[in-house]
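With one protein chain held back, the other chains of the complex are shown just where they sit.
For subunit A:
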Amino acid sequence: MPRTFTPKVVTANALLEGDVVYLTAHGDWTRDHAEADLIKDEGTAEIRLLEAQAQAHEVVGPYLADATPGARGPEPVHFREAFRTRGPSNYPHGKQEA
């Protein structure tokens, strides 16, 4: 039996602004977690991470983060990634600012 694979999204920070971004199915970057490409197998995840790493002119520090299908699109699993979709708790800053 293959090990179970937790679905992933590729995430990083935008080079110019530092904002949290996610890789879409089209290979570009979105700031909305729900628009991320939810990757369901390990091989694809590795390839997509390499693709992201090749975009060093746009993003910094891409990595794979656990995600799960939700009503609107992929949702984060871990609280750290949930915070990254919003911004800090203490001010309406970051993505919750708009």
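A few comments on the model shown:
Heads up, the rule we're going with is that a contact is a pair of C-beta atoms (placed from the backbone, for glycine too) under 8 Å apart; a residue touches a chain by one contact, two chains touch by 3 or more; residues count from 1.
One rule holds for everything that comes next: contacts and distances are computed from a predicted model.
Chosen from "Nitrogenase protein alpha chain", "Nitrite/sulfite reductase", "CRISPR-associated endonuclease Cas1" or "thiazole synthase", the protein name that UniProt gives for the omitted chain reads "Nitrite/sulfite reductase". Here the missing chain is touched by one residue of A:R3, A:H26 or A:H57, and it is A:H57.
Hidden from this view is one chain, which touches subunit A at 13, 15-20, 56-57, 60-61, 77-80, 83-84, 87-91, 93-95.
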